[in-house]
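Only one protein chain is missing from this complex, and each of the others stays in its spot.
Chain IDs A, B and C follow the sequence of writing; residue 1 opens each chain.
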Amino acid sequence: MKTIKTLTLCCLLINAAVADDAALALKSSMADKNFVTLDRVERDALQTFCSKPRSEEGDTETANDLRESARAAVPVPAEGDFLGDWQRGEAVANNGRGLQYSDNPQQPNGGNCYACHQLDPDEVAYGTLGPSLTGYGARGQSLSMLEYTWIKLWNTHAYNVCSHMPRFGAAGILSEQQLKDVMAYLLDPLSPVNSGLIP
Amino acid sequence: MASRIRIRAQLKGDACEVKALMRHPMETGLRKDQLGEAIPARFITAVTVTHNDKIVLDAFWGAAVSANPFLGMRFKGGSVGDVVKVSWLDNQGDTGEGETQIR
Amino acid sequence: MSSRQSAGVSRRAVLHMGSLLALVSALPGRLWASVARPQSAFEATAVEGVFADLGVTPQRSDAIIFSVPDIAENGAVVPVKIEVDDEMLPGVSKVYVIVEKNPNPLAAVFAIPEGTQPYVETRVKVAQTCELFAVAEAEGQLYMASKETKVTLGGCGG
Partner (left out) sequence: MISRCAAMLSSLLLLLAPLWSWAQQDGIFDEYRAMFGDDNPAVFVIDEGEELWFNEAGPKSMTLEGCDLGLGAGVVEGAYAQLPRYFADTDRVQDIESRLEHCMIELQGKTREEIHAKPYSLRGDLGTEMEALVAWLAEQSRGLAIAPGQAHPSERSSYELGEQLFYFRAGPHDFSCATCHGQSGKRIRLQSLPDLTAHEGAADAYSSWPAYRISQGIVRTMGWRMRDCFRQQRMPELIMGSEAAVALQTYLAVNAAGATMAAPGLKR
């Protein structure tokens, strides 16, 4: 048992060494631009683990560790206070700007939900990298549903390690208030995401 | 200096079809550059198409015509080898001109 | 680009020395008085203003075949094609292209002399999803066709 673990660790280290070459090459190939600096090339444990070509299997134990630590670090709002203003949430869902060196850092970041998800059924310009969220509010309005959605937005890896979705809360892309507004856009019966879709 | 207009003139039935592409930024004057300074308006205001020196089309444009503008038109008559000329004038007084032969 | 810049400088110098000469040579045989740029219509900030400037709101006509894509991949370049059925509506002398929600809706005017077909194609900027109008002037009357084009947002970064 111990041997196997040592072997796994050994492989991980070798992988890390190769990955470091990629990081070095990338660092020497890039330059700071506006407020975006070379430290963005540095990866945390999760990013390194999730940088493998799909053909390579990640090891389950590391994945479990990453999932648990992601989950443990999510701050869940007290008193079930999850829902903000769906109209402001709609603006966040449509805004694709923020944190690019071409963006104005004084402006709030967007969530760009529509890049990957269908939401309002009347918006035709939606992406398909993620599942459709049209009628999301009909999936349920219980406290556990709210908590699940909150955690998913804050750090998707708490459920699905190496999901493509950004860690909107954990990475500081969106503020708590913006996340609550997006929650309302997803769940409020009056939101166009749910219009006529919640029985 | 490469040509600033690409023109094709081709007989189609009893008409000659002219297609022209012009090299021009068509700045609206509403955009800002990287430093936040307004980019001055610069757009083609008039285009004239002639067939053997006779005007076959006058066009007047605003800044809403797209960058590197395209113009397609058809006039009756015209024979292979006739000269079709397209010229433009922009709001800053710059001009461009090109010609081709009907084929 | 150095070659382009030097050409640009010399061209401006020529214009500076004798802009009239340059204009005349660039626009051969131009009859300045025959057709004029409808400047105030270009400056109107609403479709109603453009129509007011042209004197009358055009009536709809099936003779105008107006091709605009239902949905545009990019609003910066939207192809438009206008063709007027000669038999249904003879004597077209001008064609206007109007984009409802642009800051200045009038985008282009084409003056069509006799012998030229009432057929024009161009590409215009469309600031947001809206109605586009094709207006034809024939024997002092105005006719129009219109069509909505949907302008979509790009993917990354909006």
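Convention: a contact is a pair of C-beta atoms (placed from the backbone, for glycine too) under 8 Å apart; a residue touches a chain by one contact, two chains touch by 3 or more.
Every value quoted in this text rests on a predicted model; they were computed, and no experiment measured them.
Every visible chain touched by the undisplayed chain in the complete complex is listed here: A, B, C. Considering A:74, A:99 or A:145, the position touching the chain not shown turns out to be A:99 (whole complex). Residues touching the missing chain, restricted to subunit B, are 2-4, 6, 8, 19, 21, 23, 25-27, 31, 33-34, 39, 66-68, 70 (touch as defined at the top). For subunit A, the residues touching the absent chain in the complete assembly are 18-19, 21-23, 25-26, 28-33, 36-38, 40-43, 46-47, 50-54, 99-102, 114-116, 124-129, 164, 166-167, 171-173. Remark: the residues of subunit C touching the chain excluded from display are 1-4, 67, 69-74, 76-79, 81, 152-157.
The definition used in the following text is that only the chains that are shown with their structure count from here on.
Chain contacts here run in a simple line, from one end chain through to the other with no loop closing. Chain pair with the highest count of contacting C-beta pairs: B-C.
A straight line joining the Cα centres of subunit B and subunit C is 12 Å long.
One finds 49 Å separating the Cα centroids of subunit A and subunit B.
The mean-CA centres of subunit A and subunit C are about 46 angstrom from one another, to the nearest whole unit. Residue numbers of subunit B whose C-beta contacts span two or more other chains: none are found.
Interface residues of subunit C facing subunit B in the complex, by the touch rule stated above, are 3-4, 7, 11-12, 15, 19, 22-23, 26-31, 34-35, 37-38, 42, 76-79, 81, 99, 102-104, 106-113, 115-117, 119-125. Within the complex, the subunit C residues that touch subunit A are 71, 150, 152-153, 155-158. Against subunit C, the residues of subunit A that register as touching in their complex are 94-97, 100, 102-103, 110, 112, 114-115, 124-125, 127.
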